[in-house]
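Below is a structure I'd like to ask you about.
Shown here: the complex without one of its protein chains, the others still in place.
Presenting chain A:
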Amino acid sequence: MGEFIMENRIILAIESSCDETAAAIIRNGSKIVSNVVASQIESHKRFGGVVPEIASRHHVEQITVVIEEALTQANMTPQDLDAVAVTEGPGLVGALLIGINAAKAFAFANNLPILGVHHIAGHIYANALVQPMEFPLLALVVSGGHTELVYMKEHGSFEVIGETRDDAAGEAYDKVARVLGLPYPGGPRIDKLAHESDEAVAFPRVWLEEDSYDFSFSGLKSAVINYKHNMDQRGEEISPKAVAKGFQDSVVEVLTAKTVRAAREFKVKQVIAAGGVAANKGLRSSLEATFEAEGIPFYVPPLKLCTDNAAMIGAVATPMFEAGVRSDLTMNGRPGMELKSWV
């Protein structure tokens, strides 16, 4: 169960759900033949965050260049491909539509089948590009837009057992970074500052109900804002490093504890972390140490597969393609798309 037949399957994948215009070519769902990402981060920095209209404009400028580069680097032509996969959702709708319409036009012109892929399924399957996935599996997906615990009993089976009830972990990082006056994107900077401090400001841990795998980060974010406000009123200097460490300790402790509890309850064979925040050193080392002690294999993809990319879309599209999943030319962008199983 869960295995799929692979016979030199070549998929072109396209991703444009936020601020990266990306295309990749994936062989058999596991080998990256090419992986091209045009980041817009420099353009969005001046606004302190991603501006949807600006993102959409950049996607139109970049999309054909990026797809061509993916083909060139792979030394392939459209005739070498078996299918085109594209992120259908969730994400910024205007941004999604550029990748989707480019994918539709490319698939139509070259007489190729097209598949719409869920962005979070992509983040999880980024791991399939590093080593084979073993089921049952637990994935912790943490990014600027998502914080989810996903249980998979086999390929194509997704059960969201926990998710954030307010802010995503990455969103909280960016907001706290702004409070500390750090430039966008703030997550990596907080991670770095936290490692430079032995002291930590004590912030609360939000556990919610005893048996819940859900998360909440808005209270923690407010606690940081209140702390800064109180210190300012008293005319006292804050230590950004101690605040960063206190904040990160709280996030990491909650994420780690809930992931471990779920891994035990669901008796999984593999735990993976995915999404942009999975690149966070504090989180990564906490999960690594914890699961080593638990005796459960734990993996995190390398940084360039944690952040948004098209290789991961190709990785998930391959088992979908083998299972017979197809979309058609009426595919629309689905900003709030739910993670659904295809088996």
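Remarks
Quick note on the criterion: a contact is a pair of C-beta atoms (placed from the backbone, for glycine too) under 8 Å apart; a residue touches a chain by one contact, two chains touch by 3 or more; residues count from 1.
By definition in this document, contacts and distances are computed from a predicted model.
Here one chain is missing from view; checked against "Sulfonate ABC transporter ATP-binding protein", "Succinate dehydrogenase, cytochrome b556 subunit", "Gcp-like domain-containing protein" or "RNA polymerase sigma70", UniProt names that protein "Gcp-like domain-containing protein". Among A:P78, A:P136 or A:P188, only A:P78 touches the chain left out of the display. Note on the undisplayed chain: of the listed residues A:G94, A:P136 or A:G219, the one touching it is A:G94.
The chain not shown here is touched by just one of A:S30, A:T64, A:S197 or A:S218, and that residue is A:T64.
From the options A:F106, A:Y173 or A:F298, the residue with contact to the chain not on display is A:F106.
Interface residues of chain A facing the missing partner chain: 46-47, 51, 53-54, 56-57, 60-61, 63-65, 67-68, 78, 94, 97-98, 100-102, 104-106, 108-111, 329-333.
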